[in-house]
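Report on the structure given below.
Every protein chain of the complex appears in place save one, which is left out.
Up next is chain A:
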Amino acid sequence: MREILRAFGGPLSLVIGTLVGFWLLILVAVPQVAMLDYSLWSQAANADLSAAIDRAYAEATMAEFDRRAEANPAKATELDEKLTALKRTIAELEAAQTSPPKTYGLQNYTRMSPLHAYIFVRTILSALAVAAVALVVCYPIAYAAAFAPTPRRAAILLTALLVPYAMNELLRVYAWLMIFDYRGVLNSLFAAVGLADLEARRWVPFLETQGALFTVMVSVYALFMVFPIMNTLQTLDPHQIEAARDLGASAWRIHARVVIPHAKPGIAVGVITVFMLAAGSFAVPQILSRGTGGDWFSQLVYRQFFEANNWNLGSAYAFSLLVVSLAIVFAMMRAFGVSLREITK
């Protein structure tokens, strides 16, 4: 803190401090705490309550009729008191109905149905698989880009990688949809060579498979794998590769012993980023599978919020996904043998 003050002076330090504080408090802490709070309580909608209210209203109307017909002042006073008491009861009951009492507890976390639990586990495993496939696909690309023989070739490769990302993610997903659709590009190609018949509805149902989802997710998130790996590879002294080769190592051994150990922090960052993006992906499964390829857990969360209108359960689902994903991230960091400090470098 003192160093920042010395380096930037008072006013600028204040700006920096305010912005960092704003970021941490408003953009990170408050939404998370709000979600955690939502996930920890529920309001039971009480059906008996509306019956009780109806009964109280009926009773009040009756009492009013009786009051109007009553001539005895002593009885009239008694009925007036009864009416006031009834009105108070009605107000209390109505208040209880419009905002039922919150019950705090872990009930939202223990209510997951077996089907939802299955989708939860499958989403996590699929996201891990997407990260693994992306790593296998992106490592050679990152290597080629980092060790391009001429700066020109590196620039061309990078531009080719970046251009698709200038397009909106949704558009890219729709483009893949056109490719994989029943009457899409791939099936048309298959039809052209006689492998499919669009008239007879004989086609490959790509969209109903996990493979299509994997392909699109890898393509949509590939850059988040390529760049961190490329960045770490660019810091590798090419002489180390030459030295290993000079000492007789095969290409495989050079990668296993020299290049990959060096790129490990980048690989960890890439795998973690792609895993988190894939686990929380909503648009890709929503657009692509259209209910034919099985749900992604994020779709369940969406439905709890906007269709079942149960924000408490939705929050609990979202928070569970966050906690499990973070646990997996830390497990991966331990498996990769990298610390948080190495990753943020």
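Everything that follows uses one rule, which is that a residue touches a chain if its C-beta (ideal position, glycine included) is under 8 Å from a C-beta of that chain, and two chains touch if they have at least 3 such contacts; residues count from 1.
The criterion applied here is as follows: contacts and distances are computed from a predicted model.
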Among "Ring-hydroxylating oxygenase subunit alpha", "Aldehyde dehydrogenase iron-sulfur subunit", "NADH-quinone oxidoreductase subunit F" or "ABC transporter ATP-binding protein", find the name that the UniProt record gives to the complex chain excluded from display.
"ABC transporter ATP-binding protein"
Option from A:Arg257, A:Arg290 or A:Arg334 whose C-beta touches the chain left out
A:Arg257
Touching residues of chain A against the unshown chain: what are they?
237, 239-240, 242-250, 253, 257-258, 261-262
